[in-house]
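The structure appears below as structure tokens.
A protein chain is absent from this complex, but the other protein chains hold their places.
Letters A and B name the chains as they come in the text, with residue numbers starting at 1 for each one.
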Amino acid sequence: MRSFSLTPAEIEAIVLPVQSAGERPAPITGLASLEKATQTDLSFLGNRHYEKMVADSGAGILLLPTDFAYTPKPHQKIFFVKDPSLAFALVCERIERLCAMKPAPGIHPSAVVDREAWVSPEASVGPLCVIEAGAIIRKGVILHAQDYIGPHVTVGADTELKPGVRILTDCEVGERCIFHSGVVVGSDGFGYALTNGGHHKIPQIGKVVVGDDVEIGANTTIDRARFGATTIGAGTKIDNLVQIGHNVTIGRNCLLVAQSGVAGSTTLEDYVVLGGQSGLAGHITIGAGSQVAGQAGVPSNLPPKSIVTGTPAFELQKAYRVEALKRKLPELFKRIEALEEHFKK
Amino acid sequence: MRSFSLTPAEIEAIVLPVQSAGERPAPITGLASLEKATQTDLSFLGNRHYEKMVADSGAGILLLPTDFAYTPKPHQKIFFVKDPSLAFALVCERIERLCAMKPAPGIHPSAVVDREAWVSPEASVGPLCVIEAGAIIRKGVILHAQDYIGPHVTVGADTELKPGVRILTDCEVGERCIFHSGVVVGSDGFGYALTNGGHHKIPQIGKVVVGDDVEIGANTTIDRARFGATTIGAGTKIDNLVQIGHNVTIGRNCLLVAQSGVAGSTTLEDYVVLGGQSGLAGHITIGAGSQVAGQAGVPSNLPPKSIVTGTPAFELQKAYRVEALKRKLPELFKRIEALEEHFKK
Partner (left out) sequence: MRSFSLTPAEIEAIVLPVQSAGERPAPITGLASLEKATQTDLSFLGNRHYEKMVADSGAGILLLPTDFAYTPKPHQKIFFVKDPSLAFALVCERIERLCAMKPAPGIHPSAVVDREAWVSPEASVGPLCVIEAGAIIRKGVILHAQDYIGPHVTVGADTELKPGVRILTDCEVGERCIFHSGVVVGSDGFGYALTNGGHHKIPQIGKVVVGDDVEIGANTTIDRARFGATTIGAGTKIDNLVQIGHNVTIGRNCLLVAQSGVAGSTTLEDYVVLGGQSGLAGHITIGAGSQVAGQAGVPSNLPPKSIVTGTPAFELQKAYRVEALKRKLPELFKRIEALEEHFKK
């Protein structure tokens, strides 16, 4: 992070506090956790887990929830806000804008762009990118470096591809997406027919369609459909190292945490959350708003708003109960032996 | 998928039906699921799960299993075939051939090919590939773009590397393989000796040998052997984001589903299937034809044709039984308390 400086008045204008307290004219020049913050830093209470650290924090400016009682130290400014995490994010956005060097539009001379590709003059194509015939790169798109855009791919306006992203033949990407390094969109689905003792490849001639405002984490892979499209709904956010199989349909505003996996032809309705390292079987539907715990394995359909854990996954509260009793099995066996002893007498 | 058109007679010549029904002279120009297919689409019943959707399907041509009783709608053609999935795959292959643009042989001027590498004049080396000294690229090979071929690597005839594949020093790849974007073959194995409180790297000076007709999914990693070779048998298919440790030996025609992992020095005999996110411990042998369920963790040897689930993995049918009883633990504890009450009386 390069250097920046923001006055308390500028912070106030960004976070729009419900209330404020304390006096401090000096600007802040850094961000830090409650524990590590010093006089020149802004900090915040985003997670109640850390509320005991507020009193000892040396932060120059603090963002606290409106229902948190606190008297500022000398030279400390407090802004009470509805959602300190969001307020902090808005401050970060401002800093990002102050520090970030958005690459200028234009095509780097080392990029290899097919003459039958179309690149908006308002897009930026960085060094050593490859853009194949029939591809369309719309305005405001940033391809940072070493990206690969396959034949007939479309990349929507203001989408940003970090270095080393690969989008393969025919896939379509929406507007304002962010794909991190190593993302692969449009790899072949995993499909074979067993014939004469060998696995005969089933061609995967569909595509991937990614909606607007989708973010995809580093080294995540999304397979193209066998035919038709694998689709990722608008506003969905996917973390690193996630696997999305062929013909999967993901709704709007889902969250897929790192290393989770979705097998082929499964549907996630809107607002589904998959915990880290969780897995979904193929050909099932996960109802809207469902939450799948980390490492859970879901073998069959879930109704909307399900909350499940375990492999095979079942209802969270029941699973907790069963897990607690499972750990009492040594005691249980002893109790049964005692009962059996009674009978022998 | 670019546009295509196939007449019912052409489809018939591809799928070689046992029987057919219905009248329809018009060609189809698309493929779709039973649910989404319209008059101009071909569809098929590949999974009995969906058989209720056949009656309502608007598909112009349908591929159905021979034992499926069905009367075509007007202008609908039915081909009854032994294996609709395979028949459909054959149609897809034809379409793929009609639409695909196979790159022409030759080396793209932006590729960096060492003068001590040998590239067949019948191979195609795409933009921004790197080929190091001593590498051999045989006829019919396609390196799409941004691939890396390390020193002394051999790539067999007709193998296709999608953009961004890396094959490192000394590794050998067979014929007709397909490696998807982001594959790494020949990364160092994970081996250290603890000395003086630090982890001392054990050099990994072996290689990886990949047989013929192997497919490897996007961002999958295969480590080179500590010495000797990590080997992948002919006809084996590996999905995305799979990890293969050093000195692993994988037999012929195995299937490794996405995000599965195999620790060092383990052996998979022929026709082993690993479910998604499953893991195998190191230094064990999985007998031929065994099937490991998704998310299972296998700590020790399995005899041939084992079918296991869970962590630590055990026999599937028994595991289902235990899992069902586990969920009755709350009831069980109550029954025991009732028995204990009896005794107190």
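Please note the rule applied: contacts are C-beta pairs under 8 Å (C-beta built on N, C-alpha and C of every residue); 3 or more make two chains touch, one makes a residue touch a chain.
Worth saying up front: this structure is predicted, and the values here are computed from it rather than measured.
Considering B:8, B:126 or B:245, the position touching the chain not shown turns out to be B:245 (whole complex).
For the options A:182, A:282 or A:312, the residue in contact with the chain missing from this view is A:182.
Touching the missing chain, out of A:277, A:291 or A:306, is residue A:277. Touching the missing chain, out of B:156, B:174, B:206 or B:294, is residue B:206. For chain A, the residues in touch with the chain missing from this view are 1-2, 31-33, 36, 47, 49, 83, 85-86, 88-89, 92-93, 95-96, 99, 101, 108, 110, 126-128, 145-146, 162-164, 178, 180-182, 213, 215, 217-219, 235, 237, 239-241, 253, 255, 257-259, 276-277, 294-295, 310, 323, 326-327, 329-330, 332-333, 336, 339-340, 343. Of the residues in chain B, those that touch the hidden partner chain are 112, 128, 130, 132-133, 146, 148, 150-152, 164, 166, 168, 170, 182, 184, 187-188, 190-193, 195, 197-207, 219, 221, 223, 226-228, 241, 243, 245, 259, 261, 263, 277, 279, 281, 283, 295, 297, 311-312, 314, 318, 321-322, 325-326, 328, 332, 335-336, 339, 342.
Note that only the chains that are shown with their structure count from here on.
Chain A and chain B have Cα centroids separated by 26 Å.
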